[in-house]
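Submitted below is the structure of interest, expressed as structure tokens.
One protein chain is absent from this view; the other protein chains keep their places.
Each chain gets a letter, A and B, in the order it is written, and its residues are counted from 1.
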Amino acid sequence: MRNPTLLAFVFVAPAMSVLLLILGWPLVSAIILSLQDVRSVGSPGAWIGLDNYAKLLADPSLWRATGMSIAWVAANAVLQTALAMIAALVLSQNFPGVRIARTWIILTWIVPTVVVVIIWRWLFSTSGGMINPLIVQSGLSARPIGFFSTPWMAFATLVFINSWRWFPFVTLMLLAGMTRIPGDLYEAARIDGASAWKRFSRITWPLLKPTLGVLSVVGTLLSFNVFDIIWLMTAGGPAGGTRTLPVLIYETAFKGYRLSEAATMSVIATVLLLTFALLTVRSLDRQEERE
Amino acid sequence: MRRSLGLNILLAIAGIFLLVLVVLPFWWVFSSSFKLPQEIISRTPTFFPHSFTVQHYAGLLTRSAYATYVVNSLIVAIASTLITLLLAVPAAYAFFRLEFPGRQALYRIILLAYAFPSIVILIPLFGMFAKLGIIDTLPALIGVNVAFALPFSIWMLRSFLASVPREIEEAAVIDGAPPTVILRRIMIPLIAPGIASVAIFAFISSWTEYVFASVLIISDAKRTVPVGFSGIIGQYQIDWGLLLAGAGLAVLPVIILFAFVGRWFVSGLTEGAVK
Partner (left out) sequence: MTKTSLSILAFASMLLSSTAYAAPVEVTLWHMEQPPHRVARVQELIDAFNASHPEIVVKQEPQSWGEVYAKVPAALAAGAGPDMLFAIPDFAPILKKTGALTSVADFVAELDKKHKFIPSTVQSYSYDGGVWAIPLYNMSMNLWYRKSDLEKAGLKVPATWEEWEAAAKALSQGGAYGVGVPANKQLYTDQTVYSLMVNGGATEIYNEDGTLRFDNPETVGAFEFYTKLNKLSPPDSTSWTWGEAEACFVSKSCGMIMQFSVISTYDTQGGGEPSDLGVAAIPTEEAGAEANTIAYANAVMLLSKDDAKTKASQEFIAWLLEPENYGKFLNMEPGLFMPVTEDGAKAETFWNDPMVEKYKSQIETVIANSKNGRLFGFTSGRTFPSIAAISAQNLIAETLQDIVVAGTDAKGAVAQGQARMVEASK
């Protein structure tokens, strides 16, 4: 009987080495950076220990950006889960064309971010876009709407665009999760005369919880760190209305030429996220054990 | 399986809503990419094109290395997906089934990969890759994409493994099968939906990755589609026609790929979902 530890090592080592090499070592580099005072890339920096941390932890703009990131995560989670739930429920039914629909629901997700940005910037623009003329013609608003003209509008519009882009992924996860729900449960419920809503709330929702659990942790982390779509669309504007933490970090590193400060912010963000993730995972594990 | 009228109406409304949400923007983009420039930017947009031209597509294909970008993207995406699966499946099984010291701790550490903003490792990674001499090479991108896809993949697969009824596994163990055989013959087929979803995730993440591809690749010959596309559209002017044609072409290869392979993946994923 093979040594299980050796076998485990063989199974796990390749994955772990990739992670350590490509993510682990640069992360350590970043921590070292945060203890120095490096300005622009390639320039030397003196050791200043925890000074960056002291300065940034007291900086309101860091906390404002963190708050904005949390709002971003929450808004996206709500919208994406809602859209995905609707899509998953629709796609798990039988109707003509459902197989095609199941394949092509991913359409919005396979689009590279730059293309998403181009598409929506064009659609939402006030001179030449498609959406504003519809709004004005249908009488919903007398004048064209500036979808990016105020901080709130820009934030909401970005949440919509990001959710539009990501909800197919969540839909797929939910559908995959639904495959694990035994069909007999539904049959039994139907025989008992349970309504559709009852079937959903008593069977589908509870049994999807493990999938939703994984999704909520990973989804939060991925959502928090979304950078490219916000940066390409509004660069954190207008007037800082969409300046989430990743945007602030990028600006600090590559526009403000303060690499060490950006590294410090990243470490602080990592600590926060890690705490959240570990706590959630622990409670999920406990739930799993209970079942 | 009969549905009530009310449910049918609800289903129809939801279905149409989704259709409009997903398809309409693409219709607008696709149909406009064939319009003459004046019609594209006109103040009163048209749902059906009034003009027809292929000049934007012609311009895009003849004046840029678009085909090269597609090939590069495909190589990187396919390689990343295969390697991710190759590494994640055994790892997920080990985390789930095999007892070994540090298992719990290691599993939690994987979480770390998503817990920090990836931009911050950009510069140290660039330096490290430069020392290894792999800047401006596709393997560098493959490595990065695999690293980003692994944690989620391991997680998802583990969670799928957890839902396989214990009895099936135990039967195999009683029969004296070693873990590798159990994994290969029994577990993998049973978690096919999980593998499919992880493969799609890895492929799409790699296909759409922009930040690292834009910095780690220097020469035009190695560029991937997202980076190549953003370069073509230009910084100081916006040629909407070119842009929209580019948007279409940026998505086309994946659409074609999915037209062939997608059904297989997605049906494997959702077969059991229909109740």
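Going forward, a contact is a pair of C-beta atoms (placed from the backbone, for glycine too) under 8 Å apart; a residue touches a chain by one contact, two chains touch by 3 or more.
A quick note: this is a predicted structure, and the numbers were derived from the prediction, not measured.
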Per the touch definition above, residue among A:Phe11, A:Trp72 or A:Phe124 touching the missing chain: A:Phe124
Checked against the full complex, the residue among A:Gln80, A:Thr179, A:Thr234 or A:Ser260 that touches the missing chain is A:Thr234
Footprint left on chain B by the chain that the document does not show: 36-38, 40-43, 59, 63-64, 122-123, 126-127, 130-131, 135-136, 214-215, 218-220, 227, 230-232, 234-241
Using the touch rule from the top, list residues of chain A that touch the missing partner. 39-43, 121, 124-128, 143-151, 154, 233-239, 241, 251, 253-257
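As a working rule, only the chains that are shown with their structure count from here on.
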In whole angstrom, how far does the Cα centroid of chain A sit from the Cα centroid of chain B? 15
Which of the residues in chain A come into contact with chain B in the complex? 2, 4-5, 7-12, 14-16, 18-19, 21-23, 25-27, 29-30, 33, 41, 83, 86-95, 99, 101-115, 118-120, 122-123, 127-130, 133, 164, 168-169, 172-173, 175-176, 178-181, 183, 186, 196, 210-211, 214, 217-218, 221-222, 225, 227-228, 245-246, 249-250, 253, 259, 262-263, 266-267, 269-270, 273-274, 277-278, 281, 288
In their complex, what parts of chain B are in touch with chain A? 1, 3-4, 7, 11, 14-15, 17-18, 21-23, 25-26, 28-29, 40-45, 86-88, 90-91, 93-95, 98-101, 103, 106, 108, 110-121, 123-125, 127-128, 143-144, 146-147, 150-152, 154-156, 159-160, 162-163, 178-180, 193-194, 196-197, 200-201, 204, 207-208, 210-211, 225-226, 229-230, 233, 240, 243-244, 246-247, 250-251, 254-255, 258, 262-263, 266-267, 269-275
